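Yeah, one chain of the complex is gone here, protein chain that is, but the others are all in their spots.
Read from first to last, the chains carry the letters A and B; within each, the first residue is number 1.
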Amino acid sequence: MADNLLEIRNLAVEYHTDDAQIYAVNNINLTVRQGETIGIVGETGAGKTTIAKSIMRILPNPQAKLISGEIFYRDENILKLSEKEMRRIRGNKIAMIFQDPMTALNPIEKVGFQIAETIKLHNKISSVEAEKRACDMLEMVGIPMERFSEYPHQFSGGMKQRVVIAMALACNPELLLADEPTTALDVTIQAQVLDMMRSLKEKLNTSVVLITHDLGIVADFCDTVAVTYAGEIVERGTVEQLFDNPSHPYTLGLFGSLPRLDSTERRLKPVRGLMPDPTNLPSGCRFHDRCPDATDKCAEVAPEDVEVAPGHIVKCINAVGGAV
Amino acid sequence: MKIKSRKKSRLHEIWQQLKKNRLAVVALFIIILLILVALFASFIAPYPYSQQNAKLSNAPPSAEHLLGNDKLGRDILSRLIYGSQQSLSMGVIAVAIAATLGILLGAVAGYFGGWVDSLCMRLLDIYQAIPMFLLSVALAAIMGPSLRNAIIALGIGTVPGFARIMRASVLTVREKEYIEAARAINAGNGRIIVKHIIPNAIGPLIVQITMGIGGCVLAGSALSFIGLGVQPPIPEWGALISDARSVMRQYPTQALYPGICVMVSVLACNLLGDGLRDALDPRLKN
Partner (left out) sequence: MTPLLEVRDLKKYFQNKGGMLHAVDGVNFKLEAGQTLGVVGESGCGKTTLGRTVLHLTEPTSGQILFEGKDITNPSKQELRRLREQMQIIFQDPFSSLNPRMTVSEAIMEPLLLRGGMKKAEMLDETRKLMETVGLAERFENTYPHELDGGRRQRIGIARALSLKPKFIVCDEPVSALDVSIQAQIINLMLDLQEEMGLSYIFVTHDLSVVKYISNVIMVMYLGQVVEMAPADDLFSNTSHPYSKALLSSIPVPDIHNKKERILLHGEITSPVNPKPGCRFLARCPYAAEECNRPQTLEECSPGHFVACCKYTEIK
């Protein structure tokens, strides 16, 4: 499809260590349209970051093995590109923001130069021009130009994350991968950063893949959502479909686990049990041993994707196609 | 994540990890072999170390004397085997002294901080301004040359290295929440240091200990070489090299054999140290 900026088909990634195989991502399908913001939600170890790293092709080598799948970026399978061709896309067309702003910046280089460096890497322009663009970027993320030649340790956490965002957006990427961009920040600062990201996204018409564990951020920021569990996408759809009509038992469990400000309940309803061991996943549906509605069949048959409403896809054998 | 219900012995777990590193296993094997040779020297050695035979002075290897004889006609193989006793005990005991003092000093300095830390560290600074080998030489010269004095000299000379590593390691462990947790359940300073700090801070030191043994074997040989360690006729690898000096041009192998012994034991210690560093860290598992 022409309006698909990114399309992931049947992506499967494993990590091999000395004595174990970790099934990190298993047969994931995902599309990102131009200008769309998609949220990938899930808990630790659900494979969220692996998806982002696969798109950027920065999976740890040699532990990570790409088992199958294709990732199309504008009808070009980026998994087939040479490293040199990939360098043209990475950082330029597709940029990534990491969770921890402290480690993403070089502590001994001036903040402004780090941004200018990124710009120069992807554009044939002079240093003076690159520095001017870097100044503009800083202003755009709400940092006064005067702080151009300060070092990262002189910035607070929220400002560092702004700098990281400025760096990621410096080359006007078409797709921004944000891996828990606000998790390390305080809530009031998080609100500022999210607000800034939203306005930048609208201004630049950037598509965003937002990885988070916080359904609140998804509700606030995203157009579509994919819920991951143990390396699979168990449910995806628009924000409205998922929040109004959550259909996979795990999604329902996630909602039940959330402490809500507007609720008067004194007890939470958590999902029972623990995340499965990624080296030894349960047979059939990976959620069956924690699922309140599991039947015997769930332990045997791996569920297929069921489209319960147009664009609303649920990986559960109990889901009924076409139902609303 | 598999959960083992049995409490596995610590050694067994370390062995499981160490096994993966083939070089370290070979090194361990060599060290065990060396220790066995040293322990049973009197059974293994074909001749007493001081038995002279003027007729066989500087004799080449033969069926009776596998590595030949030295200038006094003593069996070189026997002297090497007996020499391992002196060389290895020098390394092991000197490091044991140094490590015990170093761990205590480092743990106390790191845990209490403040003026205690400043005092300990400034003392070590002054101490380290004197070159370690020179210090050992001076100590050995003052106390008189003997195996015991060489060990003491080496042991005291290497304390600062252990103390510094221990202190650095303690400084990171001290900030961990489980130290605060221990204080919250009424654990005293002594218990916190012994039970919580030392076991968690000792990892980097184990490596230093194994490698230190190698270093002390080497330094001990050097002391003996210049005549401040083991006294003749007792054989020691450094002393053997020293003995072979006068005939080095004609019979270079006489100096080569003890040299190889020193090299192999030092190398084995270093390789094992490296392997242990990886094996000891529970967080590096998997």
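The criterion applied here is as follows: a residue touches a chain if its C-beta (ideal position, glycine included) is under 8 Å from a C-beta of that chain, and two chains touch if they have at least 3 such contacts.
It should be emphasised that the depicted structure is a prediction, and the values quoted were computed from it without experimental measurement.
When the missing chain is restored to the complex, the residue among A:Phe72, A:Phe113, A:Tyr151 or A:Phe255 that touches it is A:Phe255. Among A:Thr44, A:Asn61, A:Ser82 or A:Ser126, the one in contact with the hidden chain is A:Thr44.
The chain not shown here is touched by just one of A:Gln21, A:Ser127 or A:Ser156, and that residue is A:Ser156.
Only one of A:Ile58, A:Met145 or A:Ala219 touches the chain withheld from this view, namely A:Ala219. What chain A contributes to its contact with the hidden chain is residues 43-44, 156, 158-159, 186-192, 194-195, 213-221, 239-240, 243-244, 253-262, 266-272, 274-275. Against the chain not displayed here, chain B makes contact via residues 1, 3-7, 176-178, 180-187, 191, 195-196, 199-200, 282-283, 285.
Definition applied: only the chains that are shown with their structure count from here on.
Distance from the chain A centre to the chain B centre is 52 Å, each centre being the mean of its Cα atoms.
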